[in-house]
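Complex shown without one protein chain; remaining protein chains in place.
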Amino acid sequence: MRYTIYGAVALSVVVLGLAAAFPWLKLPLILALCYGLAALGIVVLLRAGQISFGHAMYACIAGYVVAYLSQRFPHLDGFALIGLGTLASLVAGMLIGAFVVRYREIFFGMLNLALSMVLFTLLGKFYAYTGGTDGLRVGRPTLLGVELARNGFETALLVLVLVCSLLVIWGVQRYFRSSAGEALMAMKSNEMRLEYLGISAKKLLWQGYVLSAGLCGLSGALFGLSQGLVTPEMGYWLRSGEFVFIAILGGSGHAVGAFVGALLYEFLKMYAAVLVSGAWQLLLGATLIVIIYFLPSGLTGLLRKRRAALGGEQ
Amino acid sequence: MSSLLQTRGLTLAFGGLVVANGIDFNLEEGERLAVIGQNGAGKTTFINICTGLIRPTAGQVSFAGTDITGRSPRHIVRQGMARSFQLPQLFLDHSVRQCLELAGMARQPRLPFWRPLRRSADGAAVDRVLELVSLAERQHEPVSNLPEGQRKLLDVAMSLMLQPRLLIMDEPTSGVSSEEKHGVMEILMRALDEQKVTAIFVEHDVDIVRRYATRVAAWISGGIAADGKPDAVLADPTVQRQVLGV
Amino acid sequence: MFKRTAMTAGLFAFTLASLASGPAFAEAKPASLPVGITTFMSGPASVFGMPAKEAAQIYLDELNAAGGIDGVKVDPIYIDEGVGGDRLLSEYRRVVQEQGAKVMLASISSGNCNTLAPVAEDLKVVNILWDCGTEKAIEGHQYQYIVRSQANAVTEMVASVLYLLKMKPDFKTIAVVNQDYAWGRDSWDIFQSTLKALKPDVQVVAELFPKFGASDFSAEVSRLQVLRPDVVLSTSWGGDLDTFVRQASQRGLFKTSRFFLALGESSLERLGSSLPDGVLIGARGDHYFLEPRYVNDPKHKAFVEKYKAKTGVYPIYSVYHMMQALDAMTAAYKKAIAANGGQWPDEEQLAKAFRGLEFRGLTSPVTIRPEDGQGLEDQLFGTTTTSPDYKFKVLKDIMIVPALLVTTPAGQATPEWLKTLKPELLDKVSLLDKQQ
Partner (left out) sequence: MLALLDGVSYAGLLFLVALGLTFIFGVVRILNVAHGSLYACGGYAAATLGLWMGQGGDSLALSLGALLGGALLVGIVLGTVLMLLLRQFQDRDPILQLLVTFGAFMIFEDLQRMIWGTQPYFVSDVVNQMGTSELLGVVYMNYQLLFVPGAAVAVYLLLQWFLRRTLMGRQIVAVTHDREVATAMGINAKRVAYLTFVVGAMLGSLGGALASPTTSLVPGIGADMIVLSFAVVASAGLGQISGALIVALMIGLARSFCVYLMPEMEVVMPYVIMVLVLLMRPQGLFTVAQARRI
């Protein structure tokens, strides 16, 4: 709990401080937090020892739902859009989850990958409905009935995303500590034992999967609004890879990790783009390898080690 | 009144190899059955079939009067038949206490995903079991810190948290140094008596069998060669020759 | 925890240090003029992006050597479009808001143009659409700060149809093989509806949209060999076009059908001898290093030589588009300064100066329409033929289509306008050597 509060405070101070000092940073910050939300979804699965290379799919679904609705009903409020977008991903997560929880490790990852690629290609193909590879524009909606110019809108969005993130951190961390959450983590270390306690690993994983789908969905909806555009790229497997990257960077020790990871990642990438434009992938790849080598359990791994040293109690 | 655990013509064969050979077997409430036999005699296979890990090729298993043949371990456990493993099956990422708390929560119809585990678990029960297996002072350490002996105890303790009617223990004292063995068995038996749990345990050590079993079954090549009072079975020549190898 | 905050904070400090290094905002004549240029430095489209970047460097070096614009040196900030829409948007805004770029050149990808145009308008920074094709970026919007220094897809496609009908008036069937993305689809829509208006009896026998970056077209080629259409149209470019052309020519498809490659000019040199004679080629403008009217024009000639010397290859259309955009910028500043009584203009005055601006890049002059800022750029077409002087095909039967004839008039909607086209349009154009 203590960590959650520290983390939340630090996060909001950093984000708001930066946004205040450098207005143009607003957008990158929004993006970073969106990535954080999605990465947290991956973290949930990581705790169960599973990895998905297709979760960008859920961000994509939410994004397209938002875009479609905002074109169809231009008067729909931003909050409604976000809510509906996330809901769509949740539902998709429930259905797809029902299938994929039967699989483990590589197969789990591959199946998600395949499904996301199907979505990706379909979005690119059915030009008439999805706008093809150019995607769909998302008009700037009202927030709680208030019309906003780009600048005000972005500020509002940033605050909104930040609040979402904080709530999510608190909620997810609480889930991690709950019976179901701990059992999910137990699934990683010993699935057979779970079964021999009379607990269904599939059901646990399904819960986790739906949660992660929802998180990616929320991220996708916010992402779409902040960009004013959704494209199939949102669902490409490399994007899913980025989510995993961030999740590993942050580590699965604590919900806040994903967001710290996301901030690091976003700025890393921004640098790479500014300093060595052309070689940003190289830089990221190298970082990823180094991180895995030195911090296999991510930034929050440091935290964990210390807690272990303090003797188990959390 | 039917017996607690009952198997009829239980058979399992991989290709030519027969590992369970039409086993008929009864276990009554309150017994302490020691299962002895050479490695590969089919002891563990028998347990795996009873607890639903392996589906038998033929025959049936019934527990407390209901047929459980081919049901999943999850289902069988919920009926009240728990087991511990030869190699302790624990949650290495959790602390000792958390393992027991999780085991305790397992009896709930569904796991709450909002209330913290610590608060929703029945702390008193956990404390009691911790006392029984005397792990109280290490309860907050990560499981990975425990030595083999205590891992075995924790493994059993987790099953005890389920408050089973029958507990099947696969070599509870293997991997435990011979001086610890009796200590471990003492603790286990105390716990079992406390909770009035019927028990089956696979064991190689003859004095332990003599000391703690009320009944002994000797396994030879996938079947029960001798079954009865410890002294009788241990004195049986076939058993002497083929199982104890004296 | 604090460890983490410290790390993050440290990183940010680093960020700010490096990012805050843009010049200060100056209302008076600035020390230098930061100009943002988005181009593909990674990804397949860098086929166009990198040459354009080279061109920009050549141009700006010369400009600055000559004292820049009214004594103000231009310093370019290149942005990679290859990083993807979302990051491009952040980068774009960083360059405008942090590094204080006064003019932006964006972009190659039509998708990016659609995303960036409204942003630029909100940021009140002049944005020159320098290479993207889609007419939707401007049509139907009321932009003040968005201008285009070149033609759009409508101009290009309608002109293409005209050339096709000139060179092969009597064809009955046509098949299309385009990349499966916005450009491929949109260009075909325009081409098709133009064709319907000018030659209604043509039958479309196949519409194939292999995925962007496809590596194997054998199935498509086989299908075309079975159908044997009179004409095969493709508006593909880059690796896709090269692959398709080679697989098709290796399998003799060029013998059975007449090919029309609307962006062929950009692949001529790469394809070398794998491209047969008699293929109809478009150039997205009158961009061709042997453009008959300008082949000996000093400015054009000098540049081609300089470019060839620097890069080892001949310039392609994206190079010409870049030069045009930069020339437009320079011209606009000169015009604005004059209008402003010698004073350095502010953003609004600059934006005004672009309207109705007439300027010349390397080839024929371009006019930017006062009403909507759309550029009017003539279109060049030709047919491939072997030449002793070059290791690759060159163009003969060249036709130049004046932009005015084939561009949607300002304020009209393209789909409706296309329906109004009449076959007589064909008589208004003729091959270069048949003129005068």
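First chain written, first letter: the chains are A, B and C, and each begins at residue 1.
Here, contacts are C-beta pairs under 8 Å (C-beta built on N, C-alpha and C of every residue); 3 or more make two chains touch, one makes a residue touch a chain.
Because the structure is predicted, anything quoted here is derived from the model rather than measured.
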### Message
Looking at the full complex, which residue from A:Thr142, A:Thr155 or A:Gln281 touches the chain that isn't shown here?
### Response
A:Gln281
### Message
If I consider the whole complex, including the chain that's not displayed, which of C:Lys211, C:Arg360 or C:Lys396 touches that chain?
### Response
C:Lys211
### Task
Just name the one of A:Leu136, A:Val244, A:Leu264 or A:Leu302 that touches the chain not displayed here.
A:Val244
### Query
Of the residues A:Leu113, A:Leu184 or A:Leu215, which one touches the chain left out of the display?
A:Leu113
### Message
Touching the absent chain: which residues on subunit C qualify?
### Response
40-44, 46-47, 49-50, 180, 207-211, 213, 215-216, 218-220, 222-223, 225-226, 238-240, 242-243, 246-247, 250-253, 270, 274
#### Entry: Hidden partner interface residues of subunit A, rising order
46, 49, 51, 99, 102-103, 105-107, 109-111, 113-115, 117-118, 121-122, 124-126, 191-192, 195, 201, 237-238, 241, 244-245, 248, 278-282, 284-289, 292-293, 296
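Keep this in mind: only the chains that are shown with their structure count from here on.
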### Task
Using the touch definition up top, find the fewest steps from subunit B to subunit C.
2
### Message
Quick check for you: compute each chain's CA centroid and the global CA centroid, then name the chain with the smallest gap between them.
### Response
A
### Message
Roughly how far is subunit B from subunit C, centre to centre by C-alpha average, rounded to an integer in Å?
### Response
76
### Query
How many Å are there between the centre of subunit A and the centre of subunit C, using C-alpha atoms for each centre?
37
### Task
Identify all positions of subunit C at which a residue touches two or more other chains, and write them in rising order.
none
### Query
Of all residues in subunit A, which are in touch with two or more distinct other chains?
none
## Note on the structure
Seen from subunit A, its contact residues with subunit B in the complex are 174-175, 177-183, 185-186, 188-190, 192-193, 195-200, 204, 207, 308, 311-313
### Task
Spell out the residues on subunit C that touch subunit A in their complex, using ranges where they run on.
1-5, 7-9, 11-12, 14-16, 18-20, 41-42, 78-80, 83-87, 89-91, 93-94, 96-98, 110-111, 114-115, 118-119, 122, 180-182, 185, 211-212
### Query
Which part of subunit A faces subunit C closely enough to touch in the complex?
3, 6-7, 10, 14, 18, 21-24, 27-28, 31, 121, 124-125, 127, 131-135, 137, 149-151, 223, 227-229, 231, 233, 260, 263-264, 267, 269-271, 273-275, 277-278, 280-281, 299, 302-303
